[in-house]
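Up next, subunit A:
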Amino acid sequence: MKVPVRGLLALRKASTAVATAETIPPAVLSSEFFDHVRHQVYGDSRKVDKVVVTVKTEAKDKPVLVNRNVSTSFHCFNHINKQFADDSVLVEVIPSVGGAYFSSVNQPIQDQSEVRKIGFDTSENLNLVNEAYWRSCSLVTAAFLKEALDVDVDFGFPRGSIQDGYFSVAVKGLNGNVFTPDELSTINRFGKSYIRDDKAFEVISVPKTIAEESGINGDHLIRIGHQVFTTDGPVIRSTRQIGRFSILRSKLTGKSGKDVLVGGVSIPAKQPTSSYSWSLIAKNANQKFSKSN
Partner candidate 1 sequence: MFRPAAREVVRIPSRFFSCKSEPVRAATSKKQATKEEIAGLIPAFPEIYPDFLQSPVWNRRNALKEELERQDMLERRMNIDIPEFYVGSIVAVTSSDKNLGSKDHRFVGICIRREKEGLLHQFTLRNTIENIGVEVLYDLYNPTIKKIETLKLEKRLDSDLGYLVDALPEYSTFDFHMEPQAHPAGTPIPVNELKVKLKNPPWTRRWEISSCRGIEDTWTQATPWYKRKLHKTLVNDYEKYDLIANYRTSSTKEHEIYVQAQMQKFEKERHAAGLTRRRILKSAASYK
Partner candidate 2 sequence: MSAHRVAASLPRIGVTIGHVPQKLKTGGIEPSRRARLEVLRRIVTRTVREERVELKWNRAVEARPYVERLIQLGVERGPLDEYTAEMMEWWLLEKDLITKMHEVIVPRFQNNASPFTSLFRLPPQRLQQFIQNKREVWKRYDIGVLEIHGNPFPPVQEESSEQSDSILDILLADALRNHQMDLQERLNSEKSK
């Protein structure tokens, strides 16, 4: 498919369809839908309730007064200092009632709890961070691809891990046309500028009832810029935390052979690397992606 260069940069118009309760088809994920679900899960933003959240740092714990269901862990961390908040990738939330869980930083806090910041340098939860990072990369790719492409596309997120050496996103709707090298370079340029814009990953933790009602398969709803996706795990805080990023290749996959699998590799901004190392990593990712089925 030869999409004209200008066509790639055309912004897609937002659709206003919202899933109805009777048929429960898979929801059309849009910005308005996201707001709607947020309203459903977290209630009216006009009615504001205060809650005390204790932020755990190495030095001492700092209790912070924030708005329930509105403020996120990011806002709590901002009370310490900006750098502390910027460095946070995930957060471990230990509520006063209930078990501890890991969540994204931009997820609103619902109860009085203790929060612990997890960054790229936290040694205990590195696996989780890695997973979240890989997940976020796939989501970001989907986000800017959706922005860039002229056609109506849908995305699948195959399970991958850091050990694969690459992350992948399945694009449905391209009619079995893989990207040419020219298209890939344009996509890369667009993607990089998209990421540099410091878009936050807004997260809603969707409880089961609302999920079933609205036709969301997944326990989290994520918004990046204007694009909305469902996912099943925490994501990083913002696209600013993504450092080197590159979409390497695309190939056909899926049962019908019509889905295009796009593969890429990325490293956090906090872990700088020389261009030689990056070239080795990119080459390795390329080879592994080509070899995988």
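How were these candidates chosen? In short, all candidates are chains of the complex that A comes from, given by their letters.
Assume a contact is a pair of C-beta atoms (placed from the backbone, for glycine too) under 8 Å apart; a residue touches a chain by one contact, two chains touch by 3 or more; residues count from 1.
This one's a predicted model, so the numbers in the text were calculated from it and none came from an experiment.
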In-complex contact partner of subunit A, selected from candidates 1 or 2: 2
In the complex with candidate 2, residue positions of subunit A that touch it: 120-121, 123, 126-127, 129-130, 133, 162-163, 165, 265, 267-268, 271, 273, 277, 280-281, 283-285, 287-288
